[in-house]
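One structure, as structure tokens, below. Some questions next.
Here the complex is missing one protein chain, while the rest keep their positions.
Take a look at subunit A:
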Amino acid sequence: MSEEKNNNQVEKENLSRRKFLRNSGIAVGGLAVGGVLGSVIPWNADTAENNQQQQEETKNFNQALMYFNQAEFRTIEAATERIFPQDDNGPGARELGVAYYIDHQLAGAYGFNARDYMQPPFFHGEKEQGYQGRLNRREIYRIGIREMQNYSHQNYDKGFTELSEEDQDKVLTDFAEEKVNITTISPGNFFQLMRSMTLEGVYSDPLYGGNKDMDGWKMRDYPGNQMNYTDIIEGEFKEIPPNSLRDHM
């Protein structure tokens, strides 16, 4: 596999993506007006975008759910988009596939805390002692999402996905700052878990379902999987088109 060929492929993908964004008025418009359109027809806008995408791109069989139900998925999609929003730099968590990434992670070992010490007895500890709960990550998400919905309804008479971006931010801030009263989980820890998994979904190798088309990496000039930097290590900054682990097979 020559590097040149790789770069060409990357270029081609870039072009088709830009063209797609230019041509699909619904997608760009929908994202631009955000909450307003989102609050009226969030579900339809998504579907329209998906349909159009499917016509132009190969169907991505990876984008289906292993753990969340549809409503949970949409809540996480909305919340992670607020954590890492679409802006002038490029796509946000939604377009990068972060919610699919989180869903897939929770379905596996990480969701079950398979490699964590989960033996009893459980006691409340000092914050310096770290997580001491008995719930695993998938349980924390399920409870956390339900509590986000409850909190949204209590304070704004709407579900989380129907809130304006500003109100979504307020809900997330209240979770992050532990202003929400929950007995089962720590709202702050739930938020931190969502935040760290958002960054994972944005920046992990695309093989995990996020970082779609390596766009997370492209936004920060990260070259991904490269065999060596011997030639550039002594020199000034150099932009290198990214490779993924797929390019290494």
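Rule of thumb we're sticking to: contacts are C-beta pairs under 8 Å (C-beta built on N, C-alpha and C of every residue); 3 or more make two chains touch, one makes a residue touch a chain; residues count from 1.
One rule holds in what follows: contacts and distances are computed from a predicted model.
Visitor: When you check the chain that is not on display against UniProt, which of "Metalloprotease", "ABC transporter substrate-binding protein", "Phosphoribosylformylglycinamidine synthase subunit PurQ" or "Gluconate 2-dehydrogenase flavoprotein" does it turn out to be?
Guide: In UniProt, the chain excluded from the picture bears the name "Gluconate 2-dehydrogenase flavoprotein".
Visitor: For the chain that's not shown, point to the residue among A:F73, A:Y156 or A:Y208 touching it.
Guide: Considering the complete complex, A:Y208 is the one touching the chain left out.
Visitor: Return the single residue from A:E95, A:E139, A:D174 or A:E200 that touches the missing chain.
Guide: Only one listed residue reaches the unshown chain, and that is A:E200.
Visitor: Thinking of the whole complex, not just what is shown, which of A:F84, A:Y100, A:Y151 or A:F190 touches the missing chain?
Guide: Considering all chains, including the one not shown, the answer is A:F84.
Visitor: What residues on subunit A make contact with the chain left out of this view?
Guide: Touch set of subunit A with respect to the missing chain: 82-85, 87, 89, 92, 109-110, 113-119, 121, 123, 125-132, 169, 172, 176, 195, 198-200, 202-205, 208, 216-217, 219-230, 232-238, 245, 248.
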